[in-house]
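The complex appears here minus one protein chain, its other protein chains still in place.
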Amino acid sequence: MKTLAVAFINTAFLCLALVARADLTIEITQGSDNPTAIAVVPFAWQGGGTAPEDVALVIESDLARSGQFAPVARTDMLGLPSTQAEVFYRDWRALETEYLLIGKASPTPNNGMRLDYELFDILRQTRVFSGFESGPASDARMLAHRVSDKIYEHLTGVRGAFATRLLYVSVTRGGAGNKDYYRLTMSDSDGARPIVLLESREPLLAPTWAPDAVQIAYVSFETGRPAIFRQDLATGKREQLTNFKGLNSSPAWSPDGKTMAMVLSKDGNPDIYLMDLATRQLTNITNNFAIETEPTWMPDGKSLLFTSDRGGRPQIYRYDLASKATNRITYEGKYNARARVAQDGRNVVLVHQQEGNFHIAVLDLVTNRMQTLTSTALDESPSIAPNGSMVLYATKLGDRGILAAVSVDGGAKFRLPSREGDVREPAWSPFLSTK
Amino acid sequence: MTTEAGSIYAKPVTPRIVVRPALASVVLHGVLLLVLTANWSDTSRDVIKVKPVPKVINARLVDASEFKPKPKAQPKPAAKPKPVAKPAAKPKPKPKPKPKPKPKPKPKPTPKPAPQKKPEPAPQPKAEPEKPRISQQELAALARADLARVVAQEQAAAQAAVTSAEMAASYAALIQQTVINYWSRPPSARNGMETELSIQLIPTGEVVSVSVIRSSGNSAFDRSAINAVEKAGSFPELQSLPAREFEKTFRRFRLLFRPEDLRY
Partner (left out) sequence: MVTLFEHQIAKVLSTCFPARYPGGLIVNQTSKDPQMKHVSVAGKVVTLLFSAAFLVACSGSSTKEDEEAAAAAAAAAAAAKAAQEAQAAAAAASASSSAADAERTRLIDAAAAYGNVFYFAYDSSNLTPEAIAALDAHIAVLATNNNNVRLEGHTDERGTREYNLALGERRANSVRDYMVLNGIANYRIEAISYGEERPIGYGSGETNWAQNRRVELVVVN
């Protein structure tokens, strides 16, 4: 009995010692959002001779452009592992690296290529992810972009948009008295591998993608008047969709691909029309004496945003297809135009004039707050990446037109490599289906 | 039992000896229960909401040369505390957070670090994918050095007056600031998401265990929280804590990651 009592008392005191502790919870309500340090080691080429493409460089550039990652410089790398056995975590920890990507590139039959990759978490000293991509060797850059997509998605939780394409118009001057050259061009999302789809001595503008990324549409002055054309990317086959008097411009495919919004001024002033692509029937949705232009669809296909100066100066309005109601949505500033909506249906990028300068801004439809993203003065034609992360737009560098991009939160910026002539009117493709 | 005439109730029976050990058992168990459930901490068990301390005070002069675009910018921190911070032209203008000297955070309106949305003063002449910035280590070291110095002074000057709560709060602020400096949120993070981690330290300040007690449901978000602690690695300033305080508060504690400064 006595021992029992002693035992109990001992236990009680033990518990006392254990519970005599303040339970501390520290709240972390802010962050620093520094880019994640990642080392992308050159992929080992398993074939003969030199590798046809430096895929690791493509991946590293992709991740850096997103603003979320800070790649480790190759000159700092202490080793170039291509297999797990060759990875010494200590070496990478010394460089403050958080993640390590290694890989191999191998030739496959019929001029193919296969990229095998492994992602390591240096802090926890473990492999966290691996996979492979394969396809034609001539498409090595696109394979690399797909690897970037996978890595990006694994580390950020957001689908990557590196394996996508861009459309833009490139103009070179014809010289005194001569007409300029207009080229509708398609390139990879990093501006590499440009392909000219159409060349003309008359203006080209407003290129846009069909939701299936198989067709595109644009406005061409080749007939002497602006007209809307659509073109099949694979075959190059073209079709003129409109031939009305006055303006025919701003083609915009609905998300289900069945309807095309457009601007026609055949009835006296520019209005938004919806064309049923199967029947070619037209419906006017903005019967108004003002200028209505630049229609764009909301991702759910149930409403459209467009620019109208019915209030005196251009502002963005929203038209609901079901209720046929039109409401104004921009109230800040005297000039808001050319809206484009992100896939989340919440962020709208547009051209916003402030003190005479034209910037790219993003409007949050939920909070109604507008944030200016750029500080250059002649920005136009914003186009959002299909994952909603970055905005591509046209701007001027000196006297030349160039393309630049900014992240939707304004944190990351980059410029596309400049070519000769003026580049303008970018359009970011939807996600491409992997063949 | 027999009853006497006139009473319908049983008379009390003298308890047998066998009841005493049982009573003792009950009493001792009761004491045990009491001891286990009693609130022995000096303060309430509530979360010590160490709010981010105001950042306008004690600004440090930042030399503009620290922000020149270099491949791996490792600028030296300016050791002289000057009253005015030069507005350096950099792509992510963030006032470097400086903790207040006093351990008790005053209820001042806390200006959050300016989100990197301000238009740049001049268009950048070239693409700058590598942002000129003080490395995380430098930044963390700065914060900790300053606070540690001040905390040490505080301790030396008024040791008797410092209550356990104040001490806990000041070291908690240090931990909080360090973790903030290492926390990079993924793009899928949203205000209000919550991940709670359980952290275990040893008296040297080293982190020996990090585990998720409550997940936010977003694995990238959870991972970013764990990474923040792992990148910090240790809080060596805790070595100057008296052992009793360390055991009481910092041997095992929790970190609740709940962002409030994101766009949405």
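In order of appearance the chains are A and B, and numbering begins at 1 in each one.
As a working rule, contacts are C-beta pairs under 8 Å (C-beta built on N, C-alpha and C of every residue); 3 or more make two chains touch, one makes a residue touch a chain.
What you see is a predicted model; the values in this text were computed from it and never measured.
The chain we do not see here touches A in the full complex. Note on the undisplayed chain: of the listed residues A:37, A:122, A:206 or A:304, the one touching it is A:206.
Residue A:358 is the one among A:297, A:358, A:414 or A:428 that touches the chain missing from this view. Check A:116, A:294 or A:409 against the missing chain and you find that the one touching it is A:294.
In the complete assembly, the contact with the undisplayed chain comes from A:338, out of A:65, A:146, A:318 or A:338. The chain not shown here is touched by just one of A:263, A:285, A:305 or A:348, and that residue is A:263. Taking the whole complex into account, chain A touches the unshown chain at residues 173, 203, 205-206, 221, 224-226, 245-247, 249-250, 263, 265, 270, 291, 293-294, 307, 309, 314, 335, 337-338, 351, 353, 358, 378, 380-381, 396, 399, 424-425.
The rule we apply is simple: only the chains that are shown with their structure count from here on.
Note on chain placement: the centre of chain A and the centre of chain B lie 37 Å apart, centres being C-alpha means.
Interface residues of chain A facing chain B in the complex, by the touch rule stated above, are 1, 4-5, 8-9, 11-12, 15-16, 19-36, 61, 64-65, 67-68, 70, 73, 76, 96, 98, 123-124, 155-158, 346, 359, 364, 366-367, 371-376, 389, 397, 409-411, 413-415. Residue ranges on chain B touching chain A, taken from their complex, read 21, 24-25, 28-29, 31-32, 35-36, 38, 40-43, 45, 47-52, 71-72, 91-92, 94, 112-113, 115-117, 119-124, 126-131, 133, 135-137, 139, 164, 168, 172, 175-176, 179-188, 196, 218-221, 224-225, 227-228, 230-231, 247-261, 263-264.
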